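Data first, discussion second: the structure below is written as structure tokens.
Below, a portion of the complex is reproduced, with chain positions unchanged.
Here the chain labels run A and B in written order, and each chain numbers its own residues starting at 1.
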Amino acid sequence: MTEKETIACLASHSALNILKGAKDEGFKTLAICKKGTTNFYKSFGVADEIIEVEAFSDIFDIQSELEDSIVVPHGSFVAYLGIDRYLNEFHVPTFGNKEILKWESDRNLKSKLLKESGIKIPMEFEKPEDIDRPVIVKFHGAEGGRGYFIARNSDEFYRKSRAKDDLIQELIIGTTMYPSFFYSVVRDRLEFFCVDRRYESDVDSAIKFDQDPTFTVVGNFPIVPRESLAIKMYDLGEGFVSATKKFVDPGISGPFCLELCVDRDTNMYSFEFSGRIVAGTNCYIPYSQYSYVMWGEPMSMGRRIAREVKEARIDGMLDDITS
Amino acid sequence: MTEKETIACLASHSALNILKGAKDEGFKTLAICKKGTTNFYKSFGVADEIIEVEAFSDIFDIQSELEDSIVVPHGSFVAYLGIDRYLNEFHVPTFGNKEILKWESDRNLKSKLLKESGIKIPMEFEKPEDIDRPVIVKFHGAEGGRGYFIARNSDEFYRKSRAKDDLIQELIIGTTMYPSFFYSVVRDRLEFFCVDRRYESDVDSAIKFDQDPTFTVVGNFPIVPRESLAIKMYDLGEGFVSATKKFVDPGISGPFCLELCVDRDTNMYSFEFSGRIVAGTNCYIPYSQYSYVMWGEPMSMGRRIAREVKEARIDGMLDDITS
């Protein structure tokens, strides 16, 4: 790969984080903005160049303009591009191992990888008749925090359900915590980065009403786990890295997040992972508690990514940290 | 206006924020402390001078001692001085456009300004008979988070209500987020600053009891909205700035906050605004995520205010940013 001078991303999700981090590490920055959002990004002065598009999927048509760039994928990236088109039709180098995003996007692959990581996942029920504890049911195609309901037994399931291919999952009663990690290929080490909790409408509304809750993510809170739980989370992170080395050759590279629920006995269950930067890391600009302890300087996840690119460039390892 | 060397404020609300910010920008600082609170402020070493008063409204009698000062108004300022006395009897230059505080203090003016800003506000019902959805009812003269109740229909309203001039407002079920902005007259630009969520007793109590909730603000949490929602909030902020330019000549100057509720479809409703620094910005000393991205140095709202004064002084614009 030629010497890349620019870090680029879609202007959404964690773009401010990524762009500012890149500038702090001395990169040129490029933001691909949807029409109508340019003012917002311009006001921060972190994008050296802005390309305005009608829709994010237009990125396929402007690949030639990204020749000098490494693109950092985030949560909106796959959502807008589609995993298949991204894997097959996008040829600009992206940061990290793009294969992991296929595993993130597929319910069965996701479960397989979590199990291999040694992480507890909520029990799944094949048939409504098997329900023997409170469950959370996800309508087929549920998206953006909608299309869930809770049932205590099969009767309640049938009163509320719409389809047979709903996912019926044990309801874990507990508190959610989302630890973010950075696996550095250049330094060959796993870094514990930060923890957040999602803020969801309307399940986190101060006033509750008697309707099935929605889990539309509207923001993120910073949170610091008990140190003994942070250690457990780090173990889960190490298990995850090993599992990706086995299944997703050559393994995870860069940021990832385990979405955990901690029950009253501090058992941890994961119902999801993200194989890339998550929006929760936006709480931690310019620092997280953990990144300060490790680095002693401002180090957001966006900057950590840029630092990895910089160190890889110096070591001739750019091909190892992009795909 | 003569060269002002001192930034002053009432020692409450966001005084530590304002005073530390002023010191960081090289100003002298003056705190007007209520008897009994001096120890607290002294311990931080951020007030070069302290004037002790029996009551904050004594500030009217010590105006001659503030000749060298610009006073920064905050939430406690208008609450203790009274909007009319403030506008008519207080002659020390205050930061920002003081007219906006009249609009903030008046229920009808407030709604008018929000509507002109293009911001959705909860529907109001003139008569209890019109109630066709859950509502929140505010007793006339309700203050400090007390005097609210929730009703699902007119029957429940009559069971709970005490007076005919209660405000009956559509209850928006959703999560609250309070974005703070800074409109810089000197730089002629709108800055997205930070977002907080209020912590309210006892509606945020972990243990709920069957009484009508109170919303007494006891603190603020930091929170980071989804970036796509931050962009929407910025648009609302721009609408608000335009509306103030039309109605509150010459328009807003300095910090303001939109109190928003986000529903399950990510619609945003505003039920209030603050035309000055809010206590939620206290979460963000010395940084917010957004102020770091924009400035790359410690920049709290208190410091942002002082920076504006400093830049205005250099540009001969002090009269434009005070009133």
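The rule we apply is simple: a residue touches a chain if its C-beta (ideal position, glycine included) is under 8 Å from a C-beta of that chain, and two chains touch if they have at least 3 such contacts.
These numbers were taken from a predicted model, which means no experiment stands behind them.
Asker: Count every copy of the one sequence in the whole complex, not only the 2 placed here.
Answerer: Spelled out: 2 chains shown, and the full complex contains 3 copies.
Everything that follows uses one rule, which is that only the chains that are shown with their structure count from here on.
Asker: For the Cα fit of subunit A against subunit B, please give the angle of the superposing rotation, nearest 5 degrees.
Answerer: When the C-alpha atoms are superposed, subunit A turns by 120 degrees onto subunit B.
Asker: Counting only Cα atoms for the centres, state how far subunit A is from subunit B in Å.
Answerer: 34
Asker: Under the stated contact criterion, what part of subunit B meets subunit A in this complex?
Answerer: It is residues 134, 150, 171, 173-177, 189-192, 195, 197, 200, 203-204, 213, 221-231, 234-235, 238, 262-266, 287, 289-290, 292-294, 296 of subunit B that touch subunit A.
Asker: Along subunit A, where are the residues that touch subunit B in the complex?
Answerer: Touching subunit B from subunit A are residues 12-17, 19-20, 24, 37, 39-40, 43-46, 76, 145-146, 199-202, 204-207, 209, 214, 216-222, 279, 282-286, 298.
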